[in-house]
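As you look at this complex, bear in mind that one protein chain is not there, while each of the others sits in place.
Entry: chain A
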Amino acid sequence: MGKTVSEHTVPYVQVLDENGKVTDKELLPNLTDDQLREMMKRMVFTRILDQRAIKLTRQGRLGFYAPVAGQEASMIGSEFATDKEDFVVPGYRDLPQCVYHGYPLYKLFLYSRGHQEGGRVPEDVNVMMPQIIIGAQIVQTAGIALGYKLKGEKHIAITYTGDGGTSQGDFYEGMNFAGAYKAPAVFFVQNNQYAISVPREKQTAAETLAQKAIAAGIPGVQVDGMDILGVYAAVKQAVDRARAGEGPTLIEAVTFRYGPHTMSGDDPTRYRTKETEATWEKRDPLVRFRTYLTEKGLWSDDEEQQVIEAAKDTINEALKQADNAEKMKVEDLIDAMFEEPTTALKRQRAEITGEGAN
């Protein structure tokens, strides 16, 4: 063997253990009591939203939906570490981050139903519509982050993918570009153990997903993805680094998806056991954080009940708004193709509407 030219480690971050006890005081983030309670509220809202969305999908009132229960700490904790001006570039499962970054809930319902209006993000909201093509968001994030750098703005871009997504070429390309340009990006991988049916061990021979950062020359961190304070701490550090011009970070959050992959016919009993599910449910992010907050006198059952009721109202309101959206027409699709329709499109439009081609 020759000499060693390079050695690397992957740090592991955890702040609260499974019983809600602080394991690492040094990492305990500097958050106000209100902020801590807000985090809990958002996780509770997300759990309720998930339950409701699953029911609505079964009733045919929503279209595409990918359940999120189990991943609340990863989703909420990571978004909480960003500012409104930062860009969130989500995958199909990352609706809670979108909601808290300003994407109106009713539009996400429309998106689920397959309505064009669902993708029209308000002008002042820095969120991309959820990405379906796995990996595409990673390279795009390198560009969005580089854009902030070129414009001299101190904002960052955070993007999400799953364990499976880290196998795509685009994943490496995005990290590598961002590393080469020192673009202010955070690549957040939610390792929920399965890409549809394929377990993480079959996805890659790598010991951790975080170590994939090493090839791109950027820091990689693994965090307990069911510990919201750990997630927040890891992401906050990455965001601060990025804002300070020190470049991108890859974060692997180790978590679990309780439900099926999506509501379109996936059956998790085909690829995992009840015991596996039970093991992960013991680490539940809501239970853990509830214990922590309750012991600090910051949370109560009453408060939780209020949050649940309010969540139900909010969801009903958004559904009503979605129901009232204008019906789509094929002409709308044609008009959305170019700023100026081509001659062919004008003719095709006329065929459909029965109006003249001019």
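One rule holds in what follows: contacts are C-beta pairs under 8 Å (C-beta built on N, C-alpha and C of every residue); 3 or more make two chains touch, one makes a residue touch a chain; residues count from 1.
Simple rule for what comes next: contacts and distances are computed from a predicted model.
The protein name that UniProt records for the chain not on display, among "Acetyl-CoA acetyltransferase", "Sulfate ABC transporter substrate-binding protein", "Alpha-ketoacid dehydrogenase subunit beta" or "Allophanate hydrolase subunit 1", is "Alpha-ketoacid dehydrogenase subunit beta". Touching the chain that is not shown, out of A:19, A:35, A:197 or A:316: A:197 (per the contact rule at the top).
Only one of A:164, A:184 or A:248 touches the absent chain when the whole complex is considered: A:164.
Looking at chain A, the residues touching the absent chain are 63-64, 92, 113-116, 118, 132-135, 164-165, 167-169, 195-198, 202-204, 264-266, 270-271, 328-330, 333-334, 336-337, 342, 344-345, 348-349, 351-352.
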